[in-house]
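My questions all concern the structure below.
Note that this complex is displayed minus one protein chain, with the remaining chains in position.
Our next item is subunit A:
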Amino acid sequence: MLLSQKRTRGREFTGPTPHSAAVRAKFPPSRPVDHLILERQKQDAVRDEVLEFTRYQQTCDIKNSWLKSSDRHFLRGAIEREVRAAVKQNESDIDERRHRLAELLEAEEQQLLRELEEKKETTVERQAKMRERARLLMERRESERQQLVSHKLEQLFIERCEELRTVQNRRREQQVCAERASQVRSRQERLQQQREEERLFDQLWEADRRAKDERERRRAQTQQQRNQEQLNVLKTQVEEAERQRHRDKELKEEEARLMLQQQETQLLQEQREQQQRQQAQHTRRQQLDQGLRLKMRRLAREQQDELQLDMSILQQLLQQETDQKQEAAQRKAELREEQRRYRQYLYEELQRQRREEQETEQLIEDKLRETWARREEQNRLQREARNRLMDQVLEARRLQIQQKLVLNQQKQAELQREGEELQRAMEEMKLKDEEEKRRQRQTSEAYLADLRAQVRQQQQLRCEERAEAQREQQQGRILQQLYDHKMDQILSRPTSHTTAPHPFRRAEGPSSAPRPT
């Protein structure tokens, strides 16, 4: 109760007495009234601080990067400067070296040229050298002249010395004779050789001609042989074709015969079937007739028997009446009664008999029918067996014929194919023959043309030779004329003994008396 009160009333507390209550003081509010504003202000302050910091950072970054890049620039500039200076230094160094090298080479060249100049000879030396050379030349000429003189002197001596000349003449004559002999001998040898050559050529020509003849003959022979072979082949081909045709005809005939046979067997079968049908009808009829006849006969016999019996009974009755007429009265009633009973009995008997008869008839008929049926069945089985056999035989026959027909057709087709192949082969052969002939003709034409060209060339050669000979003859004649003319001119020239002396003699002439030694 207290708890619930407490709970419900919140801040109220009941005192010990009724209506005494106290209220607990309120807590001061946890947040000030303007807390949102304050918070906002705090956030702003923080943001401002961050912004300030970033700005400061950025300025620092810019400063740093600027410092770095300027440092880099300085460095690069310094490096470039130094490199350029080094390159320049190097270039100037090389230039300087080049300059010095050029100077050196120039100086050296100058010196060499000077040396070359110095090596050239002076005029005095040249004169001395020329004089020396002239002296040498004169000496050489002198020695040559000496040699010539001695040679000429020797010639003169030879001319003047008779003995020497005769000896030399003799020697020369001997030499001439020997040369002449050798010339004659060599000419003879040459002639001999020419003759030999001619003979050899003749032999060769003859052998060639013979070989050609032989070749021609052999060619003709082979041609003939080939023709004969061709003929044989053609003949065999014709025969083959004939035989083929014959075989075709035979096959055709056989086919016809087989077809006929087939037709006949078919006809026979049909006839036999008809006959069978007729026979079946006939037996049926016979059966029916016999049944009827038997029935009729039995009925007649039954009627007769009945009548006879009735007659006999009536006679007996009549006899009895006549015999016993005295007792008739007494006994009439009895008799009548008896008669009636008897009649009743008879009637009953008759009825029974009829029934029995009917039964027997029925039995007989049944038996008969049974036997007929059996026989019929037997007959049917036999007939069926026969029919089956017949069918089988006919089928076999038909199959045989069919097979024969197929074989026949195959054979025909084969023959036709063979014929076509033969035809084709013959055509090919014919083409080949034509080709061969054409080629032969071409080669012979070429050979003919060749021979003609040879003949023409030979003629031309001969013509040229003739022309040449003629020209030579003419030239010889002209030369002869010239020769004659010249001879005449020289002969007709006035002779004088004041001929010009030999140039050497002229040179030596006046001062030759003191012969130099």
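As a convention for this text, a residue touches a chain if its C-beta (ideal position, glycine included) is under 8 Å from a C-beta of that chain, and two chains touch if they have at least 3 such contacts; residues count from 1.
Everything that follows uses one rule, which is that contacts and distances are computed from a predicted model.
Between the listed names "Mitochondrial import inner membrane translocase subunit TIM17", "Ribosomal RNA-processing protein 43", "Nucleoside diphosphate kinase homolog 7" or "DNA excision repair protein ERCC-8", the UniProt record for the complex's undisplayed chain reads "Nucleoside diphosphate kinase homolog 7". The chain not shown here is touched by just one of A:60, A:78, A:94 or A:184, and that residue is A:94.
Touching the missing chain, out of A:23, A:37, A:112 or A:426, is residue A:112. Note on the undisplayed chain: of the listed residues A:23, A:86, A:104 or A:191, the one touching it is A:104. Remark: the residues of subunit A touching the chain excluded from display are 94, 97-98, 100-102, 104-105, 108, 112, 115-116, 119.
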